[in-house]
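Every protein chain of the complex appears in place save one, which is left out.
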Amino acid sequence: MPGSDLAPPSGPTDSPRQDGPREGPHEGPVARWFNRRGWSDLITGIPFFWLFFFFLIPFVIVVAMSFATRSPTSPPFSFGLDGGLLDFRSYARLFSDQLYIRALGISLWMAALSTVLCLLIGYPMALALTRLSPSVRTIMLMLVILPFWTSFLLRVYAWMGLMGTNSWFNRGLTALYNMVVPADWALRSIQMMNTNFAVVVVMVYSYLPFMVLPLYANLERLDMTLNEAAEDLGSRPWQVFRDVTLPLSIPGIIAGGLLVFIPVSGELVVPGLVGNPSNPMIGRVISDEFASARDWPMAATVAVALLVLLVGPMMAYSHFENRAQTRREEAP
Amino acid sequence: MVEPGAERVGTVAPFIRIEGVGKRFGSFRAVENVNLTIDRGEIFSLLGGSGCGKTTLLRMLAGFEMPTEGRIFIDGQDMAGIPAYERPVNMMFQSYALFPHMSVAKNVGYGLKHEPMTGPQRADRVREMLDLVQLGPYAERRPHQISGGQRQRVALARALARAPKLLLLDEPLAALDKKLREHTQFELMNIQEKTGVTFVVVTHDQEEAMILSSRVAVMDKGRIRQVGSPTEVYEYPASRFVADFIGQATFFDGVVRSVEGPVAGVEVGALGLEVQARAVPGLVAGQAVTMALRPEKIEIMRERPEGPNVVAGAVEDLGYFGNHSIYKVRLPGGEILSVLSANARRVGESGRVAVWEDSVWMRFDPAAVILLTE
Partner (left out) sequence: MNRRPTFLLSCLMFGIAFLYVPILSMIVFSFNNARLATVWGGFSTKWYGKLFQNDQVLEAAFLSLRVALVSATVATILGTCAGIALARLRRFRGRTLLSGMVTAPLIMPDVITGISLLIFFILLGSWIGWPAERGFTTVALAHITISVTYVTTIIQSRLSQSDLSVEEAAMDLGSRPWQVLRDITLPIISPAILSGWLLAFTISLDEVVVTSFVTGPGTTTLPILIWSKVKLGVTPDINALATIIVAVVTVGVLIGWAILTRSDRRRRRDMRLAEQSNA
């Protein structure tokens, strides 16, 4: 067996190393501290304290604020005025005043509607992207991503231009509408601005890339031979979609859905610019309570309520994700 | 269990001593109670299937994992608490782990930055290492600009540049195609001979372990099952696991009827005869044993031969492999025995001993029988 009867080796002739563990050339105490733990303490400590200071503390203040009492002082709140340390009156109002429940309901409904529409428009787009040749695909992908980099505000603004009563878009839609309906239903123009319809259209428009990109990332990873196997076993294309592609893309659907649902439910810009002012969404309510009514405890309470509603689906998602993760790890 | 490798200890002070080493990840025991000594200048292989703990053991030698129990000594020095960057050990990674943003020369020279060397000395050393692996002309290329085989050699040169006392190789040939692998095996052995560095190789490929190593440790489920030279583990496996894992074998249960000097008579029901086998130490009459037969140790023929250990059977199946054929022969008792026969003549010119359904005779030498008492 070659190698089994090697002659006793002569040590490396030109070893650049002395025996024993290596020591750095000149190590002062500072250098030694840094070598041991300092570098890792620095890179964890700096972001930790930043977020602790500018994210966690403000958040805790908001939660605490929801239990405070409104007062005509500056800043306009105080704690423990009427005996008890915690004041639950804001929470009582949250459930008794129709305004808040209604706003929460409208927001969640609009968010759900926008999410479903984004999915219906975005899913075929994402699927189409995976079926393109690589060179066409990069260009199309680029076209989908590009609006994501351009200003959100300006994209909303662009719709304001389209939906105004005099715009070519509105006149075109009106003409189409008048062709379809009986003559006495004819309109001079369609009222689009300042309606919930406008809010949903613009939300779908603004958040569509957030749905398409995670879906595409998910669909692209799917093994095309699975589709071929299903076809080979006699499935028609729509059956292949129903039995193979759709079930495997559920993680992408959930990720995209959350990326749309969560920001839309707290959205302030879109309803502020194209929405119906008499039907405020929850973001508007929070901002009005805070800035116009100067009722900080109430604003904080509504904010906490919204967060609780958003954390639910988020937790469900991370549970789902963790389960999928462990399943992946168990399969070697 | 008697380790054939253990007798080497004492002649030379062991270069690497692994004492009762174990490693747990949570409740999972990756490595359990490993005791091993490796001599200076050896090519030592850790051989086993995936998840047998061989890579964990290697990573403990490198210092990427710390043992949860036991100790590791390298050249007499206890490695407990010494991080990877202070160990006189270098590693060639399975993925090669070349730095993608550095040229080949910079990759090879990277480890030398931590040595007390002048710039020209460092450059000389890099050139020397590149010449050793015949990559001189590629010094300024980036890793993605060279082929897989060249990347493997860069990884080797980089790991050898600091003249480590011990070189660890994690599946060094796994990423190469078959032709290149054969060539590289011999190149690795040449380089080992030239540099004299001790190699510890992790591999799942038994052929690779056999060709490369001076000794092999066969691992299973975190434990070492046998240590020995390639010949020892192949010809004298200590357990059914090792006999089965390395090479092929057909196993039969038997009972020892007699032990007369070097020859034991073993009654094997499935063969319907008393097999004459070379006795192993401590064998007594009446003991139950397992007998293993390697396919290439059995002769197959059409005429009944003379001598002991002759069985009859019928060819159930045969596979043609070009240089040899494998016969699956059904014995009277129903068991299947694998027999390997070299195709000494061209098969098309009636070189085949037998075809399907033919009755054949088989004979094996008493010295070829592996008796397992475990």
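In this document, chain identifiers A and B correspond to the written order of the chains, with residue numbering beginning at 1 in each.
In the analysis below, a residue touches a chain if its C-beta (ideal position, glycine included) is under 8 Å from a C-beta of that chain, and two chains touch if they have at least 3 such contacts.
Here the structure is a predicted model, which means the values were calculated and not measured.
K.L.:
Have a look at B:16, B:98, B:130 or B:337 and name the one touching the chain we're not showing.
P.N.:
B:98
K.L.:
If the hidden chain were put back, which of A:86, A:101, A:293 or A:314 would touch it?
P.N.:
Considering all chains, including the one not shown, the answer is A:314.
K.L.:
Thinking of the whole complex, not just what is shown, which of A:230, A:253 or A:299 touches the missing chain?
P.N.:
A:299
K.L.:
Suppose we count only contacts with the excluded chain; which residues of subunit B make the list?
P.N.:
Counting over the whole complex, subunit B touches the hidden chain at residues 62-64, 83-86, 89-91, 93-95, 97-101, 110-111, 113-115, 141-142, 144-150, 158-159, 162, 179-180.
K.L.:
In terms of residues, what is the contact footprint of the unshown chain on subunit A?
P.N.:
Listed in rising order, the touching residues are 22, 24, 34-35, 38-40, 42-44, 46-48, 50-52, 54-59, 61-62, 65, 75, 121-122, 124-125, 127-129, 131, 138, 140, 142-147, 149-162, 164, 166-169, 205, 208-209, 212, 224, 227, 237, 262-263, 265-269, 272-273, 283, 286-287, 290, 296, 299-300, 303, 306-307, 310-311, 314.
Everything below uses one rule, namely that only the chains that are shown with their structure count from here on.
K.L.:
Distance-wise, how many Å sit between the C-alpha centres of subunit A and subunit B, to the nearest whole number?
P.N.:
53
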